[in-house]
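The structure that follows is given in the form of structure tokens.
Shown here: the complex without one of its protein chains, the others still in place.
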Amino acid sequence: MSQSIKINFTINGKRTELTIPPYMLLIDLIREELGLKGTKPGCLEGECGACTVLVNGEAVNSCLYLAINVDGKEVITVEGLPVTPEGEIDPVQEALIQHGAVQCGFCTPGMVMSIKSFVAQCNKDNIIPSPDEIKKAIEGNLCRCTGYVKIVEAVESLF
Amino acid sequence: MKKDLKVIGKPTPKLDARIRASGQAVYGQDVVLPNMLHGAILRTKYPVADIVSIDVSKAMQLPGVVAVITGDDINANNINYKRDNPVLKRGRVNCIRDEIAAVAAVTREIAQEAVKLIEVKYNVKEGIFDPFEALKDDAPQINEFVKGDQHINIAHPFYYEHGDIEAQKRKSAVIIKTRFELPRMTHCCLAPCAITADYSNVDKRLTLYCVTQIPFLFQRDMARVLNMAPSDIRIIQTVIGGGFGSKLDMYPYEPICALLSMETGRPVQITFDREEEFIASPTRQKMTIDLTSGADSKGKFTFREARIIMDNGAYTSWGATTPFVMMQTFSSMYQLPACIFDAKAVYTNNVYAGSFRGYGNPQATFAVERNIDLLAEKLGMDKFEIRLKNANYKDELTGQEMKFISCGHKEALEIVSDKSGYSPCHSREGGNLSNRYKRGIGFASMLHVGGGAKIYPSDGCGTNLKMDDFGKLTIITGSSEIGQGSETVLAMMASEELGIDLKNIKVINTDTDIKPWDVGVHASRTTFVAGNSLLGALKLLKEKLSNKAAQLLKTEIDDLVYEDGLIESTTSGESFKIDKVVREIHFKPPNELCAVYYYYEPGSEFQDKYYKGNVSDTYAFAAQAIEVEVDTYTGNIKVLDIHVAQDVGKVINPLGLAGQIEGGVVMGMGYALLEELYSEKGYILNPNFHDYKIPTSVDIPNIHFYPVETNDPYGPYGAKGVGEAPLIPTAPAIANAIVDAIGIRIVDLPITPEKVLKALKNDA
Partner (left out) sequence: MKFNVVSPENTKELLELISVNQDRYFRFGAGYTDLLIELKKQPDEDLTVINLAQLTDDIFTAISKIADGFRIGSLVTAKRISLSKDLQSNYSVLTEAAKKLASGQVRQVATIGGNICTASPAGDMACALVALQANCEILNSNGTLRIIPITDFFTGVRTTVLQKDEVLRSIVIPSNNRKNKIYSNFIKIGTRRAMECSIVSLAYHILTDEKSIITHAGIALGSVAPTIMLAKSACDYLLGKSFSSLNPSEIKEFSQKILEYASPISDIRASAWYRTEVLGNVAKSIFEN
């Protein structure tokens, strides 16, 4: 009943062309078409943030995003964060680890992406966020294990 | 010889955190196997009905569908604690969760579409959704497989008593009787349930990639359900995205997935979406508690009489045994001369309850602690003083014969009172900020098992250790990691004992074909039981190493220390690298591998038929003081500060410990203020994160944690169980704080803004 649509986009720095059904969700493009399982399906209703990815640097819920709308855009998933040859990972991830902010870890990739986008914005605006601003920045990422305290501390340590 | 601890007590990031934070951890929904199919389950449309017919022909014809099974097609035994839950229902359905048929197809979408094509004719029946209705004389039998002794619908009765209750009543200056209503709360693991079953029709073996937190009991149960030998079933635990007790029971989707794989000869995966997770995974017991509490004129507690009706739902999970834990709180939290405890898990046509972090204790503690505030008020006593006066103490033998070999209850109470700035003259007037906002402080304590709980014939855990020729240690432990940080705690202990770096230690803990037996993650037992098991194994490993090292260093075994990857003689100062010693053992006589095995069984006792006995080697104690601000215009509660003092025995990993405390407290806050799975005539009304609200980052208060170290004689390094405790006293402390602020009556949870406003209005 529906025609497929060709899209061109960048995924984790790699230019990609794909033909996909028009109704495909971004999370399915990422997890099923591209096999990138780091983006987590928590609720598929935009309520939990586990599937958060960056589109043009901004955090969005990939479960409520039509895949064809990444045409011409840059998508970054947790797999797209740089790892050095020495195995050093992104400072956001490292901060979460060092502060004990990762328990079951299912919310973590999405949390990382929300924090990435927030930190970039703060750096751009040259502001050091307050704990309340940090909490607000991750309000769309539910975590059932940590009670958020260590996550907020980890983000504070990045400034 | 005794030495200062170098690793234990130091903040240590979780070993598995890097892989999780990098998105490389493989959770149940991330598993991909060659030729894998996807399964989906048809659940009933009505909570209670006779199934007149099931027509799967249209589903079978859908391209991409490989198999459709119903109850008539399978040969499987019932599951769950009372074996009262058929994997696929035949003839009748008993609650809205009920599984009627299942499909395996080449994609998840096709499987879900096929499920919609299955035509079921129902003869809809009236259900019973109130346990008090179910207990009426003329009530029909709800579960056809279990006929209760006391009443056909009582799935599990419990009765306990100690002391002379009548004498204690006579001694009482005040008696408070309250009826409490506790809601259905659910776990909300961020990862929905997922399983992949892989049955080989060649070797007749079944591999399950699943999320159970009790792999060995699960293996045995699965074998019984499928009429297989347990050893032919291999359980591989994927990375588990949250447990909190939800994975203590088997649920029908797990054998269904196995059956689909056996039917098709291909791997099959079933994953829940969030709605299915809300409807088909367990809940905390909804219950009604009638609690009568007494105190004498000096404020000493005299007795408690608790009569409890629990809504079991349509089937009986381990959750029906939560009174086992509740009675400990009623009988033994604070000193108590006499107690009667009567609880009944009653069948209804609601979704069935399961086990949940705290295991009945949050409900019990809520009732006990609310009544204490009411007793204090009636006596005109300070609410902190009355708690301190009755606090548990070291070497106390309680009426239920629990032995408090170490006990930090009093200290915990004093700490939170002090840190919260509480003073007896603190009063409602003092808390009035304005006409609109009012503040109050509340207290609550908690008592929970801290050294395992002997409810299964063994409460033990096995450990295999091997140190390879390069000095790297592999810990193969029976225990499981569900995100709580057990791997890290175990590796820290090994690092401490062997003087090797954490990065030279691996923990293997996910495969029943490899790991030795363990009863599972429950009762806050892993650090205590798996820790002691590991320490036993390390002792054996060190014997091997030390024998050789003493020989090489020409010294006595007692002179050796393990540090910085070396085994050193304290007399000569000479040392050998630990890997060198391993190679000397391996490649020269005695030509052995550096591998050992140890099994640890706690010294705890089975309770007798009267539920008396020292069921755990040790017990955990905690107190919380919580300050809240009430918006009297909206009824919204802002939790400002939570002070937590908890007897943890000994801090092993401060980072992981604080994480358990903070996460538990926030979960307790959800229980207090937000969370209830609403049900109407058996239907779930809020199966989503929009209407079932768990705390978000902006809802959290300041959490202040003060560990109390009582150095338990039986605990590893003195540690005791931690995981469940922090959420247990939070709800009653919040409730007590709200009452302190605005003087309303609170007897149920969650304390929603609407309930607060209504109470304010009614009291005005």
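First chain written, first letter: the chains are A and B, and each begins at residue 1.
Basically, contacts are C-beta pairs under 8 Å (C-beta built on N, C-alpha and C of every residue); 3 or more make two chains touch, one makes a residue touch a chain.
Every value quoted in this text rests on a predicted model; they were computed, and no experiment measured them.
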| item | value |
| --- | --- |
| Of B:Glu254, B:Asp699, B:Glu724 or B:Asp740, the residue in touch with the unshown chain | B:Asp699 |
| Candidate in contact with the missing chain, chosen from A:Leu34, A:Ala137 or A:Ile151 | A:Ala137 |
| Option from A:Ile11, A:Leu25 or A:Val78 whose C-beta touches the chain left out | A:Leu25 |
| Option touching the unshown chain, where B:Lys298, B:Arg436 or B:Lys554 are the choices | B:Arg436 |
| Option touching the unshown chain, where A:Glu33, A:Asp71 or A:Glu156 are the choices | A:Asp71 |
| Touch residues of chain B, complete complex, unshown partner | 435-436, 633-636, 673-674, 678, 685-686, 689-691, 693, 695-699, 752-754, 757-758, 761 |
| Touch list for chain A against the chain that is not drawn | 1-3, 5, 21-23, 25, 44-47, 49, 52, 58-61, 63-66, 68-69, 71, 114, 117-118, 136-137, 139-141 |
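Convention: only the chains that are shown with their structure count from here on.
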| item | value |
| --- | --- |
| For chain A paired with chain B, centre-to-centre distance based on mean C-alpha positions, whole Å | 30 |
| Contact footprint of chain A on chain B as seen in their complex | 11, 13-14, 16-18, 20-27, 29-30, 32, 187-192, 239-244, 273-274, 482-485, 655-656, 658-659, 662-667, 688-690, 694-698, 700, 703 |
| Chain A residues within the chain B interface of the complex | 35-45, 47-48, 50, 77-79, 81, 83, 89, 93, 96-109, 112, 132, 134-136, 138-139, 141-152 |
